[in-house]
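Every protein chain except one is present and positioned as in the full complex.
Up next, chain A:
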Amino acid sequence: MAKRIDVSGLTAYYGTHRAIDDISMTVEPRSVTAFIGPSGCGKSTFLRTLNRMHEVTPGGRVEGKVLLDDENLYGPNVDPVAVRRTVGMVFQRPNPFPTMSIFDNVAAGLRLNGTARKSDLAETVEKSLKGANLWNEVKDRLNKPGSGLSGGQQQRLCIARAIAVEPQVLLMDEPCSALDPISTLAIEDLIGELKERFTIVIVTHNMQQAARVSDRTAFFNLAAVGQPGKLVEIDETERIFANPSVQATEDYISGRFG
């Protein structure tokens, strides 16, 4: 259930503004890859090109290739809707469907695919909530609205919703930035468990978090405000934090800028 991502020569635009320039990298399956870098460096934009969410922004446009195993996500006959069913996403702020119950939130993706039978549905919902470490907290109130949960619980509900459809890849855009430290810890533990089943890419502003959860870390930077963001380097997380090969990475990690 996990695939390798190969990105080559990827450039993304907002209208005429070039947000990220010529990025190439490989993301290993069943691992956690963290994107770090200063604000505006394009790491979130890059993340959103990996499931073709970038182009839903008005003016959003992408050049280059993203291979999921051997299939180009930007191939001429590829349906972006199908891509998003394969590459799941968790957002910065928890966004459960506010009008839906906890159960329906998790089942939403399955119902879209239209494959789920009723008995399977309940089973998959339970499995997904267990997978997101939320089952014990919500099993007695599955019919209550998802928006009644705490922020951390809502974020885990969103993770359960994303993994319920068994994606190949799970993208997380600063998933803990709106959460308190305890909820953050719960999500980080969860990421450690999920990487056994999924390829995970996480954008984070918290460098300790990148160091704690990721196997590989990519550092993005931009020359100046208004300039496109670029990939500076990507390497094993330990190397990035102990002995990066580029001076700018070391400056950023040690807090000398950014």
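FYI, a residue touches a chain if its C-beta (ideal position, glycine included) is under 8 Å from a C-beta of that chain, and two chains touch if they have at least 3 such contacts; residues count from 1.
Rule of thumb we're sticking to: contacts and distances are computed from a predicted model.
**Q** Any idea which of "Carbon-monoxide dehydrogenase small subunit", "Quinol:cytochrome C oxidoreductase", "Na(+)/H(+) antiporter subunit B" or "Phosphate transport system permease protein" UniProt assigns to the chain that's been left out?
**A** Options "Carbon-monoxide dehydrogenase small subunit", "Quinol:cytochrome C oxidoreductase", "Na(+)/H(+) antiporter subunit B" or "Phosphate transport system permease protein" narrow down to "Phosphate transport system permease protein" for the missing chain.
**Q** Using the definition of touch stated at the top, determine which of A:M25, A:M100 or A:A122 touches the missing chain.
**A** A:M100
**Q** Using the definition of touch stated at the top, determine which of A:M53, A:V201, A:I240 or A:I253 touches the missing chain.
**A** Missing-chain contact among the listed residues: A:M53.
**Q** Which one touches the absent chain: A:I5, A:A162, A:C176 or A:V232?
**A** Of the candidates A:I5, A:A162, A:C176 or A:V232, A:A162 is in touch with the missing chain.
**Q** If the hidden chain were put back, which of A:S24, A:S39 or A:N113 would touch it?
**A** The one listed residue touching the chain not shown is A:N113.
**Q** Kindly note down the residues of chain A that lie in touch with the hidden chain.
**A** Answer for chain A: residues 51, 53, 56, 58, 81-86, 88-89, 91, 93, 95-100, 108-109, 112-113, 145, 147-148, 158, 161-162, 165 touch the chain left out.
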